[in-house]
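In this view, the complex is presented without one of its protein chains, the others remaining in place.
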Amino acid sequence: MNGFPLITTLTLVPLIGAVLVAGLGRDKASVARGLAFALGLFSLALALAMWKSFDPTFGALQFEERHDWIPTLHIQYHVAVDGLGLLMVLLTAVVTPMAMLASWRVEDRAPLYFSLVLFLQSGLFGTFTALNFFHWFLFWELSLIPAFFLIRLWGGPQRAPAATQFFVYTLFGSVALLLAFLAIFLATDKVSDFIALADAARQGTLIPALSKTLGWQELTTRGLATLIFIGAFVGLAVKVPLMPFHTWLPAAYAEAPTGTTMLLTGVMSKMGVYGFLRILLPIFPEPMQWLRTPLLVLAVITIVFSAGAAFAQTDLKRLLAYSSINHLGYCMLGIFAVATPGAGVIAPATQKAAALNGVVLQMFNHGLTASTLFWFVSLIERRSGGLRGLNDFGGLRKVAPVFCGLMGIALFSSLGLPGLNGFVGEFLIFKGAFPLAPCSASLSVIGLLVTAIFILTLIQRVFNGPLNPAWSRLPDLTAGERVMLGVPIALMFVLGVWPQLILGMINSTVVRMVEQLPF
Amino acid sequence: MLAWTIYISFLGALALMLLPAGTARAARAVALVTALAGLGIGVAGYAQFETGRIATLARVPWIPSLGIQYHLAADGISLTLVLLTGVAAVAGILFFWNIEHRAKEFFAFYLVLIGGVYGVFLSFDLFLLFVFYELAIIPKYFLIAIWGSTRREYGAMKLALYSFVGSAMVLVGLIAAYVVAGARTLDIVELAGFPFPHNFQMWAFPVVFVGFAILAGLWPFHTWAPTGHVAAPTAASMLLAGVVMKLGAYGCLRVAMTLFPQGLEPWGFHVLGFASWGDVFAVLAVTGIVYGATVALVQTDFKFVIGYSSVSHMGFVLLGLMTLNQVGLSGAVLQMFSHGVVAGLLFAVVGRMVYDRTHTRDLAALQGMNLSKTIPFAAVTFVLAGAASMGLPGFSGFVAEVQVLVGAWAAFPTLAVLAGAGIVVGVAYTWRAMQKAFFGEVTPADPGPPPKQLERISVHERLGAVLLIGISLVIGLCPDLLLRIIVPSFDSPLFDWLRTGGPR
Partner (left out) sequence: MSYLDLLKLALPETIVLLGALAALVADSTMRGLEVRFRFIIGGLIAAVGCAASIAWMLLAPGLGTAQGGMLVVDPLTQLVQIALLVLTIFTVLISMESDFTEHVGEYLALILLATVGMMFLVGSEDLLMVFISLELTSLSLYILTAFDKRSIRSAEAALKYFLFGGMSAAFTLFGFSLIYGLSGSTNLREIAVAIAGKGLDPLLIVGLVMAVIGFAFKVAAAPFHLWAPDAYQGAPAPSAAFIASGSKVAGFFIFAKVLMLGFAGAEGNGAWRDYAPGWTPVVAAIAALSMLLGNLAAIVQSSVRRLLAYSAIAHAGYMLLGVMPHNGQGFAALIYYAVTYALTTLGAFGVVAAVERGTGDETLAGFAGMSRRAPVISLCMLIFMLSLAGIPPLAGFFGKFYVFSAALKGGAPDLGLLWLVILAVGTSAVSLYYYLKVAKQLYVADPPAGSGALQVPILSQITLVLLAAGVVVLGCAPALILNLIQDAVQFARF
């Protein structure tokens, strides 16, 4: 504990970098880009170094740092990573340079743009490593601000309402989350540490403590706990997003500049799922269990309806946006299925572990795949002068075969083709969820089918078919782009064939998480 | 040593008066050096300070036949506010660097005001405190009346009269306390230990408290604040909202609550649901929080938004004072510091960065100016200042407001919830102002005139902004820097009533 502050360094470096880059004048755009990208790579190196020194055997917290922050309120600065946190840190470290590369051509106020990206990265690092509510919340909110400005200042024609809606929705959710945690803070006499709260929940002392100090009106103990749970749930559900809290997403993803969308879908959406895993499940296991059925219904609705909505889209970005919602719906399915009390033939612990492993794996894989897909869309959008409709293209395979080939791989990964990374996560989720929540899992398969349909439709309309004469001169990927895109594509193959790379990191953490559930 | 903050300020004012007219540059330099010296002394005093003790700085008989002494001392609370004054003074000068018209007189009045403020925070004799307190009213009047903008003469007179009426109320209470205690002494420590009769405290407390609270912007006596702040020139509004309003809150704590603690006890009967003066003032404080925030939400003048936000934030201070527990009280003192810094910053952005360049404060007009493109530094500064004002963790306001809320929860749970609602509205009005002022964009259908070239943000403005943001961040990240001197000062004999189970 309190050795070299690796995590703090990891979080601070992009932050300081953001300030430095922002200070560069308007005429130093290339310097700004270069510096930002270098910092992105540096963070990646740090994350990889952390991975190397990470001990995956016990699933315990590592690189822990604890300092007193506000002693009068017993608030500490407490950061650490376990397998889950480390994976998220790696995801952020990988996606951010990708997003920067995709945004390389931003001209207008480039230093500010890259500074905001670095800011966002710092906020994300902070969120994934924080273990005390107050500075976790700080970073949670902190990532909101750069995202808002990125959409607002560099986005598409409808950016103003999209950005506002994004901000207001997320803020509203955050307020609910804050209120819930303030209630807990006051009820438990100033406990705000996630680990301590999880311990209290496990020992069964948390919920009685809530009623003792917060007895409002005639709410029963269960009622009160449920109310607070819902507050926290709303805050996190908006971020994932779960339907019906998702309406901000399509507009935001579509209007955001594509580099930002990569970050939004690649990492920021994972903040919500991470929150469920880190906060909601350990601290509110019982309310989650009580509300299991409605929650599963929400997850199923999310999966199915978003797939259907994706199918109906003609704007590629919106299509992919809904597809993102769909993929994260599987994560939510997995998590809610875990909230099932012990039952079933095979030891439930194994199933739950499988489900959670799948959830975590899906988080990483989807992050990688979705951001790569949006990168492809940005490339085509730029080449076509701003068009990105499903029906605007056709037969691109003839003029840009490399592009279509690589994007096809990514699309198949998103579809869940075995051999690519998208398959393993979904498979594990279903493997764990089927025994635990058979109805929901069965209904969710519809989502898989519809996903297959719209992805194949996309491939058919955009890549195959007769060549749209407007695009007969469409340039293929440049050599540099091939190299850059090659990296995530290669990763997709690697992770598809050798998922143990990640599973090894997270398995012990997941098992520990399952063990600590009171059911 | 800390006493020199007072003397240096007055000497600086004197030096400025002796400068030949028309030398704005020299005037600025003298003023800045003086303010920096004051800040430096404050910081040095902080470094040498022994927590938990009251450090006596000067104690000589002044008017022996009446028992009045020239008694200066500092405890943790005084020291915090002295530091705030130093910071605000320097920042104010930096942000008013461009003054040309009668610069010498401006800085002279400014330094006299600063000197008076230092004096209030360091006085431990009631008479001396009152002298400095009233002394500060006159420079305020002139600063606004001569260099202000909208309705300046009206705003200045209103402020002066409200302050004077407030201090008149304090004077009545003060003289009464003096006489009742035997007309031997006006020393705060001695009077704090004097057992005033219960009935006496029951009326003296609200009179003195309200007298001071008028200056602190207690609702409904706050109406001078928005008018005054808007009318004042930037440096003056920074000082007004940043420091002068804290004089009132400090007086409430140091004088009203210390001398007449029994005034907070339950009356023994209920009127409209109130059972003690503490209840009354807590409700008024929360009303101020919510009212200030709500009214700020509908303002069309940028500066009025900030003016009302000051009323709202001061409500937190007063609420914290009424919690009567250590968490709430130390939160209140920390909020005094934090809001002083943040309010200064907000007024600096609105007044100096925006108004001086665009000559308008109307949000609708600013919306079309696309300021985030033309003066991005101002936009960034306002975003940060707005975040601090909203109470985002990492900035000083967060720690203070959470402490006040935690303290208020123990004393008045319902009011704490309402105060929390006030914070949410705070986010809303800050957001709205920021949107409209900086990030408004013209729709493609109506491009309007191209954004004109605005003067770049000067070095001094940048320095001032960095200073203020830096301090808010430092205290937000390491609040212990101040809490370690504030919290132990509540252990001193002055606050015995807090421990021997005052009302709560």
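First chain written, first letter: the chains are A and B, and each begins at residue 1.
Operating definition for what follows: contacts are C-beta pairs under 8 Å (C-beta built on N, C-alpha and C of every residue); 3 or more make two chains touch, one makes a residue touch a chain.
None of these values were measured; they are calculated from a predicted model.
Peer 1: When the whole complex is taken into account, which chains on show are touched by the absent chain?
Peer 2: Across all of the complex, the chain we cannot see touches B.
Peer 1: Which one, B:Leu11, B:Leu36, B:Ala58 or B:Leu171, makes contact with the chain that was left out?
Peer 2: Going through B:Leu11, B:Leu36, B:Ala58 or B:Leu171 one by one, B:Leu171 is the residue touching the chain not shown.
Peer 1: In the full complex, which of B:Leu2, B:Val131, B:Val380 or B:Val487 touches the chain missing from this view?
Peer 2: B:Val131
Peer 1: Looking at the full complex, which residue from B:Met157, B:Ala275, B:Ala365 or B:Leu454 touches the chain that isn't shown here?
Peer 2: From the options B:Met157, B:Ala275, B:Ala365 or B:Leu454, the contact with the absent chain belongs to B:Met157.
Peer 1: In the full complex, which residues of subunit B touch the absent chain?
Peer 2: 62-66, 105, 127, 130-132, 134-135, 137-138, 141-142, 145-146, 153, 157, 160-161, 164-165, 167-169, 171-172, 175-176, 178-180, 183
By definition in this document, only the chains that are shown with their structure count from here on.
Peer 1: For subunit A and subunit B, what's the span in angstrom between their mean Cα positions?
Peer 2: Each chain reduced to its C-alpha mean, subunit A and subunit B end up 43 Å apart.
Peer 1: Using the touch rule from the top, collect the residues of subunit A that touch subunit B in their complex.
Peer 2: Within the complex, subunit A touches subunit B at residues 22, 68-73, 109, 112, 134-135, 137-138, 141-142, 145, 152-153, 157, 160, 164, 167, 171, 175, 179, 182, 185-186, 190.
Peer 1: Which stretch or stretches of subunit B touch subunit A in the complex?
Peer 2: Subunit B reaches subunit A through residues 326-327, 330, 372-373, 376, 380, 383, 387, 392-394, 398-399, 402-403, 405-406, 409, 420, 424, 427, 431, 435, 439, 441, 444, 477-480, 483, 487.
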